[in-house]
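The structure under discussion is supplied below as structure tokens; questions concerning it will follow.
Note that this complex is displayed minus one protein chain, with the remaining chains in position.
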Amino acid sequence: MMIVMREGASDEQIAHVVDRVEQVGCSAHVSRGELLTVIGAIGDRDRVSGLGLEGVEGVDHLVPITKPYKLASSQFRKGERTVVEVDGRRIGGDHFGLIAGPCTVESREQTIDVGRVVAAAGATMFRGGAYKPRTSPYSFHGLGVEGLRLLAEAKQETGLPTVTELMDARDVADVVEVADVIQIGARNMQNYTLLSEAGRTGLPVLLKRGLSATLDELLMASEYVLKEGNPNVLLCERGIRTYESAYRFTLDLLAIPALKELTHLPVLVDPSHATGRRDWVEPMSLAAAAAGADGIIVEVHNDPEHAICDGPQQLRSSQFADYAAKVRSIVEIAGKEYSAV
Amino acid sequence: MMIVMREGASDEQIAHVVDRVEQVGCSAHVSRGELLTVIGAIGDRDRVSGLGLEGVEGVDHLVPITKPYKLASSQFRKGERTVVEVDGRRIGGDHFGLIAGPCTVESREQTIDVGRVVAAAGATMFRGGAYKPRTSPYSFHGLGVEGLRLLAEAKQETGLPTVTELMDARDVADVVEVADVIQIGARNMQNYTLLSEAGRTGLPVLLKRGLSATLDELLMASEYVLKEGNPNVLLCERGIRTYESAYRFTLDLLAIPALKELTHLPVLVDPSHATGRRDWVEPMSLAAAAAGADGIIVEVHNDPEHAICDGPQQLRSSQFADYAAKVRSIVEIAGKEYSAV
Amino acid sequence: MMIVMREGASDEQIAHVVDRVEQVGCSAHVSRGELLTVIGAIGDRDRVSGLGLEGVEGVDHLVPITKPYKLASSQFRKGERTVVEVDGRRIGGDHFGLIAGPCTVESREQTIDVGRVVAAAGATMFRGGAYKPRTSPYSFHGLGVEGLRLLAEAKQETGLPTVTELMDARDVADVVEVADVIQIGARNMQNYTLLSEAGRTGLPVLLKRGLSATLDELLMASEYVLKEGNPNVLLCERGIRTYESAYRFTLDLLAIPALKELTHLPVLVDPSHATGRRDWVEPMSLAAAAAGADGIIVEVHNDPEHAICDGPQQLRSSQFADYAAKVRSIVEIAGKEYSAV
Partner (left out) sequence: MMIVMREGASDEQIAHVVDRVEQVGCSAHVSRGELLTVIGAIGDRDRVSGLGLEGVEGVDHLVPITKPYKLASSQFRKGERTVVEVDGRRIGGDHFGLIAGPCTVESREQTIDVGRVVAAAGATMFRGGAYKPRTSPYSFHGLGVEGLRLLAEAKQETGLPTVTELMDARDVADVVEVADVIQIGARNMQNYTLLSEAGRTGLPVLLKRGLSATLDELLMASEYVLKEGNPNVLLCERGIRTYESAYRFTLDLLAIPALKELTHLPVLVDPSHATGRRDWVEPMSLAAAAAGADGIIVEVHNDPEHAICDGPQQLRSSQFADYAAKVRSIVEIAGKEYSAV
């Protein structure tokens, strides 16, 4: 942490800051410039942050030098990349995964139908929501335990590993019976209770970036899972909130190379929620693959006009095979191996 | 809901949309302009939204005409304003409340000390956190049940009603034993499980606006509390996330008159979290009061240099009486009654 | 334009609005719902906007139904796409262009060197700035007329058409002597004087999206050029301003399919300014091509460590041929023809 003193800070003020830094067991290096004095505080970042030096007299501002996350940082694994493996499917490093399925589990027929289609087209995993976070308390909130049961049936039928969302820590026992990967939604990215619970299940966790979360905050959220001894976190960019109202969210694909520099964790993209529109899903999927994403999670429905939820953003199952083939051709150019069994 | 068709939409496409609107029990009015046809769908908004017409052929976009919230809307109470009353203190309508106390309950001495100071200066209620949501899993997360016990002691000492945060639905029984008002933090604004639980306690709920929540989303979140039969929600603007990095958040004071038009619920402002800096808390508090806020929730500490958490943003208890007097003088000009017993 | 009346608006208020709409030669259709009345104003959008009905009693809000731009809209060309052609090179429709060159013209050697490298690798056009908008008045502002002379020399040497920026209407005579395409920078996107002047030159105009411009605003800016009778505008996404501070700007690739729906004009991407970092330029270029962009404008320097301006974002000329080959391979998969002579 660098502590930048105000112009004209007194020797006394500088000495006071040095004192406080040393009191928490860190060392302080003072550099006096012509105009400004900067104090480098070396040691545990959290201890120095905890001092609240921003409000102390003579201090102008603090500049963090190291990142606040540890287990998620590239340095922690010395440059080696995490590869999440589920039933022989791999995501991360050189491996690209395509996770597909309906937004919400609505019925046996819909779930099995879509499952068969995406399995036949070579999807890496199957996704489907039994619990749905909804902005309105009056909207459909998912089939719950009955939805989990249908997911189990689809898994039996297709052999694909299942990705499904956990919304409430009290549902964790039900969810782990079916899920191969637990999804944490964007609105829960900073629901720390839920992150810790998901971490403790030992299952891989697909963590969506919050609507206005910085990359640092996303990585700090992943740290809540990792610190439970669970090394398998899949990060997922799903569009951020900006001033632009021409689309639901702004898909931030620059997050892909940026995250790959900061962390060893795999980086996925969700083009369905970002765009909210079926016809924008394909160009954004190809762009994500070209930018080096480790995977895509995409919504597919057998009858999107009658979907209970988010119909307009779900690919038609009839177009999925063609879509998946295009994604694979870009994945190859990007130098990755498409993961399917 | 208005459904705007694309230029050149066919009669068949228009008829198909009309059909679908009528199938869910709503009526459809078709207006044909020179270039465009617009279909007004009259009836339950959620049913029309649920049709997913955005993806249907010939449809350009949908324009919601009515608001998605019901119980929170100004219309619901026919222009009458909600006044939240706790032990004779009132917030809302013509009544202004000043809620003050430390960010986090750290020790008996700190809690009682600050409690006495803010009570002596005429604060409306006392605030203090026993459970703290923290970006880092390695930071201090509050004293928990022990913190709640100290809050109970401070209440006994000062007679001030207590505002404290609920973070996990599993803590609700402990929290209701002490809290007079339950706070839901910004990061949990869309934690729907928690909102429903807080609603069911029957206690007033102070609901902070999420870091990038729109006013509509804030009101939809309040709807989760209201629909539990709990009419007492206090909305709280606490700074939003923007591109500007000169401050922690951008305090959005225009939300005050805008919310007062949309809803009957009281609107508070938290200048401490928005600014992150003690010297900016006073000007922003005065501005909030001048803009017509129904209250302020502000952090005060007896020794902010040694606060465990957020020291730089907490007012010193020695300056609180002077601060409170200035706020009251603006409250009077703004035509409100300051609420204290 | 739809005019949504407040709940409980009186018949008199509704009649007053109808009256005012009709006074400006538009027709008004009144739809009375259970709760709300909506008035559709049909006719010239600008006239209705000009009435300022938002402030009139009984009016809740206005909802524009048609877009404010005319010449730029897809409808204007009935779905046909604009192809900008310069010396046999084509950008737009099925044609993809790669425009490359240094940020700033610094010296004869640098300009000719980079020109030769990009020409040899098959670039579509050459770019280079003689006038540079700089945030600081103390920074280098370009070689001016001398820079234009060097660009002319590079054109002679390489045969590539030249793209260069116009910053001040008073330089237009000098710039048109050299430029084949006039660039308008992001900070000047709403400098309407400059847009009109650039339009009047008759040369194609490469118009960069402002740092926080919506797509509608970008298209309105292009309208200033088009209305001068100049049909050749190239739109360019170059990163927008968001809350994320991990990168200079957030590259908004969803703008590509969204603009292609709204307008017939070609859409380019500038990955250099968006990212500010050489190693992020390639993944974002490939992503742009995969998303369906009609071209890329990228910065290349023979010695970026000693560049006067923006060195860190310029590709090294030694890596350009390899970069261009990768871009071309994605362009082919995206179904476009790479444009070179």
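Labels A, B and C are assigned to the chains in the order they are written; within every chain, residues are numbered from 1.
Everything below uses one rule, namely that contacts are C-beta pairs under 8 Å (C-beta built on N, C-alpha and C of every residue); 3 or more make two chains touch, one makes a residue touch a chain.
The structure presented is a predicted model; accordingly, all values stated were derived computationally and were not measured.
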| item | value |
| --- | --- |
| Option from A:V18, A:I42 or A:A152 whose C-beta touches the chain left out | A:I42 |
| Touching residues (missing chain, whole complex) on chain C | 20, 46, 50-56, 68-69, 133-140, 167-170, 187-188, 190-193, 196, 211-212, 217, 220, 223-224, 227, 241, 276-278, 304-305, 307-313 |
| Contacts of chain B with the absent chain, listed as residue ranges | 212, 214-216, 240, 242-247, 250-258, 274-275, 279-280, 283-284, 286-292, 326, 329-330, 333-334 |
| Positions on chain A contacted by the hidden chain, ascending | 2, 4, 7, 29, 31, 33-36, 38, 40, 42, 63, 65-66, 75, 212, 241-243, 245 |
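The definition used in the following text is that only the chains that are shown with their structure count from here on.
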| item | value |
| --- | --- |
| Central chain (by mean CA position) | A |
| Whole-Å separation of chain centres (CA-atom averages), chain A against chain B | 27 |
| Set of chain C residues in contact with two or more other chains | 212, 242-243, 245 |
